[in-house]
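A single protein chain has been omitted from the complex, and every remaining protein chain is retained in its original position.
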Amino acid sequence: MHINIFVVIIILTVFYMATVKRITSLINGFLVQSLFISLYVFSEGVLTKNMELYSVAFILFLLKVIVIPLTLRQLVKNIKADENAGLLISPVISLIFAAILAGFSYEFADKIMPLQGKHLIGAFSISLFITLVGMFLMIFRKKAISQIIGLLVMENGLFLLAAEAAGGLPFFIEITIFFDILVSVMILGVFVYRINSLFTHIDTNKLTRLKG
Amino acid sequence: MEIFLILGITAFLAIISFFIKNYKTLSLVNVLGHLAVLSIVAKLTADIYGNGASISMFNFFYADPLSIFFMLIIGIINTASIIYSVSYISNDLKENVISSAKANLYYVLFNALALATFLVVVVDNLGMLWIAIELTTLISALLVGFYNKKNSIEAAWKYIIICSVGITIALFGTILFYYAATLTGATSINWTNFIAIATKLDPQILKVAFLFIFVGYGTKAGIVPLHTWLPDAHSQAPTPISMLLSGVLLKTAIYAIIRFAIITNKSVGIQYSSNLFLLFGLLSLGIAAGFILVQKDIKRLLAYSSIEHIGIILIGLGFSGIGIYGALLHTVNHAITKSFMFLGAGNIVKKYKTGNMNIIRGVINLLPFTGTLFILGAFALGGTPPFSIFLSEFTILMAGFQNKSYLTCGLFLFFIAIIFGAIIHHFSKIIFGKEPADSKFRGDEPRLLTVKPEINPEHPNRGEDFFSAGSVSLMFLFIFLIAFGIIVPGFASKILLLTAEVIKQ
Amino acid sequence: MKSVIIIVQVLSIILVAPLISGIIRKIKDNLRMRKGASIFQPYYNFLKLLSKDEVISENSSWIFKITPFIVLAAAITATCLIPLFGTGFSLNNMGDIFTLIFILALGRFCLSLAGLDTASTFSGMGSSREMFISSLVEPVALLALFVVALNSESTSLSLIAGVFNFKLSSLVAVIALFMVTISETSRIPIDNHETHLELTMIHEAMLLEYSGRSLAMLELATHIKQMIFFSLIAIILFPLIILPSFGLYQILFTIAFFLLKILIIGTLIALVEISIAKMRLFRVVDFLGFAFVLSLTALIIQTWGM
Partner (left out) sequence: MSALCFASFFPCDPLSLFFVFVILIISFPSLVFSIGYLKNEYSSRKIALSWILSLGFIFSMLGVVTTNNGFFFLIMWELMSLISYFLVVFDSKKSKSIQAGTIYIIMTHIGTTFITAAILMLFNYSKSFDFIAMKNAVELIPSGTKNLIFLFLLIGFGTKAGIVPLHIWLPYAHPQAPSHISSIMSGVMIKTAIYGLLRFVFIILGIHNLWWGVLVVILAAISCLVGVIYALIEHDMKKLLAYHSVENIGIILLGIGASMIFLKMDIPSLAILSLIAGLYHLINHAIFKGLLFLCAGSIYKATESLDIEKLGGLIKKMPYTAACFLIGSMAISALPPLNGFVSEWLTLQALFLGALNSSGFFRIFLGIAAASLALTGGLAAACFVKAFGITFLSLSRSKKAEEAVEVPFSMKFSMVFLSLLAVLFGLLAVPIVKYLSHLSQYITNIHLNTSFALNNFTLITQSKNPIYLSTPLILILFLLIIATAYFIIRRALPFQKVLINKTWDCGYYNLTPRCEPRFPNRGEYTATGFSKPFRLAFSFFLLPQTKTEKIKDSFYHTTSFKHEISTTPFFNKYIYSPILYLIMKTAKVTRKLQSGSINVYIAYIFATILLLIIFMEKF
């Protein structure tokens, strides 16, 4: 896998999303990230002359750059949630956290793939880094929508790993995974609407009625 | 061929129940459909175990003894659940808790969930396995949030978020598995293909990949540090659904873990996976014991006891040898006993209108039929001999003592004793004792064919109907409870032995 | 022949028993510088009571009426076990020292039941205290006899009496046994049999409700029980002489020698009664505790082979 300009931008978007305060900029960050992943896959397809990668890149672009951000913006508008993404810890600390995670995933990748040669370590550590930051986003954000976006970022990380390391899962599986993600975003949206109507807020931190 | 039939019927049921308006025909169609599915599964088991072979069709579907075994469990629990939900939903309709459209939606989702679970155990392609499990999570989340109340929505939200996170990690593991396969030149992601090239796979990657798989599907199976969604989801879902959740969904996740464990065992060796299983099994047992002791709600207590039994199954798998036979037997026993207990709990909660165990008293006086079966089920759950759970726990212990891991067996016995004490303490308080004086609970429990209950002067509020569908499914499960009690009958032990062979490959 | 001698032996004990308590009372009164009643006073009391009417409380049941017979029978059966004239002359195939203890326990059991039967406060208190003291005494008595039996390698009384192997441990055991006799025959430090003062009488309290002939029987039984304990100590302390042949002369000689032994023990008891004041009930526990420790030391000495 060759570290090219697209992967660098993807890592930057991750850091951007870790620090940002408002939901709309969070959605934009996710949009940019998916855009560059699809570009990266497209460039991968061009390099390896593999027709499938073109269609995968196109569907990824269609889904993750256009449809999902649109639904999320629609969601934010309908429930008139306030703009703040509900950060539990200040942006500076979350930045430090993201850095630590990057260091950890690099050191860890080195440990598990010593004999496969240098080029793969980069791919594996980056995708692990993105997944962990995705989880980090879910842990340290109060608002339901930021948790959905955290989930989507994790899936982006997975997709990047699949594209780089294994040259993409079998075509049919990739497509079904995309539609699966779309369905889960739809259902999560339904639940956000219900939470908003029942609890008049979408702050998951306050959802603590079921204890013990 | 039968696989198509099974999936076809369930899909057909899912679609058709959207259109039938009259509730009676709707429930009748569903019950008959599921009985048909159960009979096909039974036929399938008969000829699979006849010659021990496995069928695979155009490299997408694959059914070997292991998947048939799980299919059997899913079939039985689905049938019991559908029979119970007939009277459950009709009772809700009568008390107009839900509209008739919602009832149709309930059956659609129920059959969709059944379809997804059947898909999980039948599919050969590991990616498709992931997608099927993702589907079960999404559909069951909608079912958990069925009653649009604050608690159930919160439970559904937690359920869907935590399980999605878990499943994404599992996808991470699947991709690593696929990557390891591509290193050796294979391109297909089918399980059969993995088994063929398992010895050539790089052990280092498989170790990491199995870790991710274990944590991923472990969240879905309710292993302790990842179990947090389970008590909320099970206690807030409607009873037939929590029965499905406990009986079937946890087992499908265990099925997935077993599939991947077989591959890792071939390349990395037994020790790696059994250590993981033992550690997390004991952890689940211990923490669940702690929770059961201080529980106040009857359904949450049953949910935690599911965590405990998942822990026992893991320990069984960890001991390997005869332990695998015990773990599989325990899967069946637990599925049946837990669904049986959820049915009883459902009846009690519906009668007392609350799940809080400090208020419920004198169940044996208000619901004599459910009461007796419930206290017997409580003893079964605790692991007393005449019932089946003791038999499987005893087999697992035999395996434990055979490979001389005395400490693990000691801890195992200690936790089992605590849980037995806690369960009996809680349930004997609610079953016996004087029923609440102001018990205006004149409402009868769910029923299909009502038989007028004679008013007993001593207990005026004794409203229970012997022939209601709920009681029919209670009896249906109780027979299984007793059947495996003392000696595992011939054909069942043959099925278990064959499945154990598959795992020990 | 043997059974005839046993009957003579038992009859002689029954006849002599009141005499002994009469003599002890006489010694006590003389030591207290009083003239005191004649030594045959117990016989006079016995005959007087035989001719008196009997008054039975209305609250009592059939147990009250049967108890005098059972207590007397228990005392007499116990005497059959004790060889006086010679080692062979006792019903030793009926039982041994443990049987002796349990037969006396039977008598005590029925007497305290009769005490409770008449719903009178004094006899109820008497039976409660009697059972309390006797339950503490039993282990002391058993351990002391245990040690003596260990010395003579058998628990049957005839063998204990016959074999003269007097060791230090038997002496310590006899001292413990002496303290047991004080409590069993309701002598001063533990119980005062002369007065009817509610606080001090224990054994007497149970006989409070009795009158007439049943009282006579119970009095006789207490005298016989006292004789049993004295003869037990006598057997262990002084050896029985094996008679060369039987004739009137030899029987008279053995009875006289036996009476001498009993008198020595009687005077000892009288001396103890004079010198010590009666203990409060809960100091009796320490007294019997001390007796138990004594018998325990006897056992330990015995294990060292002395």
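Chains here go by letter, A, B and C, matching the order in which they are written, and residues are numbered from 1 within each.
Going forward, a contact is a pair of C-beta atoms (placed from the backbone, for glycine too) under 8 Å apart; a residue touches a chain by one contact, two chains touch by 3 or more.
Given the structure is predicted, the values throughout are model-derived calculations rather than measurements.
Asks: Could you tell me which shown chains are touched by the chain that is not displayed?
Replies: A, B, C
Asks: Which is it among B:Leu13, B:Ile416, B:Val472 or B:Ile495 that touches the chain not included here?
Replies: Within the whole complex, the residue contacting the unshown chain is B:Ile416.
Asks: Check each of C:Phe85, C:Phe109, C:Phe230 or C:Phe258 against the chain that is not shown and name the one that touches it.
Replies: From the options C:Phe85, C:Phe109, C:Phe230 or C:Phe258, the contact with the absent chain belongs to C:Phe109.
Asks: Could you tell which one of B:Tyr106, B:Tyr217, B:Phe390 or B:Phe480 touches the chain left off the display?
Replies: B:Phe390
Asks: Give me the subunit B residues in contact with the hidden chain, please.
Replies: 157-158, 161-162, 165-166, 169, 207-208, 211-212, 214-215, 219, 225-226, 228-229, 231, 271-272, 275-276, 287, 289-291, 293-294, 322, 325, 364, 379, 382, 384-386, 390-391, 394-395, 397-398, 401-402, 404, 409-410, 413, 416-418, 420-421, 424-425, 428-429, 431-434, 458, 486-488, 493, 497
Asks: What does the interface between subunit A and the hidden chain look like in terms of residue numbers?
Replies: Here the touching residues of subunit A are 88, 104, 108, 112, 132, 135-136, 138-142, 147, 204-205, 207-212.
Asks: So that we can see where the missing chain sits, which residues of subunit C does it touch?
Replies: Where subunit C meets the chain not shown: residues 50-63, 69-70, 72-74, 76-77, 80, 91-96, 98-99, 101-103, 105-106, 108-109, 112-113, 115-122, 124-125, 127-129, 131-132, 134-139, 141-143, 146-147, 149-150, 153-156, 159, 208-209, 212-213, 217, 281-282, 285, 292, 295-296, 299-300, 302-303.
Definition applied: only the chains that are shown with their structure count from here on.
Asks: What's the contact topology between the chains, one of line, ring, star, complete, other?
Replies: other
Asks: When you average C-alpha coordinates per chain, which one falls nearest the overall C-alpha average? Tell me, please.
Replies: Central chain is B.
Asks: Please flag the chain sitting at the greatest distance from subunit A, going by CA centroids.
Replies: Farthest chain from subunit A, going by C-alpha centroids: C.
Asks: Between subunit A and subunit C, what is the gap in Å from one C-alpha centre to the other?
Replies: Each chain's C-alpha centroid was found; their separation is 101 Å.
Asks: In angstrom, rounded to a whole number, how far apart do the mean CA points of subunit A and subunit B lie?
Replies: 32
Asks: Mind pulling the subunit A residues that touch 2 or more other chains?
Replies: none
Asks: Which parts of subunit B, given as residue numbers and ranges, touch two or more other chains?
Replies: Expected reply: no residues.
Asks: Mind listing the subunit A positions that touch subunit B in their complex?
Replies: 112-116, 128, 131, 134-135, 138, 144, 147, 151, 154-155, 158, 161-162, 165-167, 169-170, 173, 176-177, 180, 183-184, 187-188, 191, 194-195, 198-199, 204, 207, 209-210, 212
Asks: Applying the document's contact rule, which stretches of subunit B touch subunit A when the two form their complex?
Replies: My answer: residues 125, 127-128, 130-131, 134-135, 138, 141-142, 145, 148-151, 153-158, 160-161, 164-165, 168-169, 171-172, 175-176, 178-179, 182-183, 187-189, 202, 204-205, 207-208, 231-232, 235-236, 291, 294-296, 300.
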